[in-house]
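A single protein chain has been removed from this complex, and every other one stays in its place.
Presenting chain A:
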């Protein structure tokens, strides 16, 4: 058995390496180090003024290189214990496809895009994580917007019919979840009407969120099924280049504050000597969104939490003077590495300071 596993591991690892389009410095959907565009890059680059269109933008963008559907949730069990949950599905194109192009036949096993799905549950000091991989256009991974379906193998986010709550089912090795997601607010377009800058040079992504999802359902771990309920945050983001050369990774936060405000904030870390790029969106309880520029956010990590996978800042101080916000964002005790092909940190957080609340934190570029 172990020999078979070793062989399979070899095959996977080395074939991934052999697929140069998937490897190099790019990682998967920007989870590893950065790469610059080449002059002959045929992928569509998002820019200021690009519109968001619905419901189409819930579906895939094959002209762009990378995109993801991303859900985080701060839930509680029936006993009132906090439970964090994440699901993400990434698409990474190897070559772009025009909007009107027909997909190649599945029997050719085309390799024009690869998909990766991540699921994680953080509960009671445990952090369960699972990863699935697939090639696109074959049929076992993909996304549609009408009706909304995003799937990889038997993991599925779907909208049973228009206007109904979405359903997300994930079955991993010994754990899983089955959730209903009801959206209760308007979509929030980040940045310039959906174009979210990621550097001072103008690179960026198209980015919108559903920040108020009422979530209920079940989470099964260690043979126990927990009824859960709570708030979720759903992101859609696509681009053709997320990180530019010199950027190490990002620190990203999505917070539900107890006074009804919501905050998305991130920092793209530059190599030593460079200037970090910060951005965010401050969302009022009535849904009014205000974009935050680099000079409107102060963000700094404090202390280190060490592990074999890498080390991450233990807590972050986040200040937005215009909103009179001065908070500390703290991950609970434990290790919250999503230890897949490209390890990164994904943890629920609590908020202390001028405001209180809960949320999620994603830190990339810290693994060894």
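By definition in this document, a contact is a pair of C-beta atoms (placed from the backbone, for glycine too) under 8 Å apart; a residue touches a chain by one contact, two chains touch by 3 or more; residues count from 1.
Definition applied: contacts and distances are computed from a predicted model.
A single chain of the complex does not appear, and UniProt lists its protein name as "ABC transporter permease", one of "Formate dehydrogenase subunit beta", "ABC transporter permease", "Protein-export membrane protein SecF" or "V-type ATP synthase subunit A".
Shown as candidates are A:65, A:97, A:118 or A:132; the residue that touches the absent chain is A:132.
Per the touch definition above, the residue from A:44, A:66, A:114 or A:168 contacting the chain not shown is A:114.
For the chain left out of this panel, the touching residue among A:69, A:151, A:166 or A:195 is A:151.
Mapped onto chain A, contacts with the missing chain fall at residues 1, 3-16, 18-19, 104, 106-111, 114-115, 131-135, 138-140, 151, 153-154, 171, 173, 339-341, 343.
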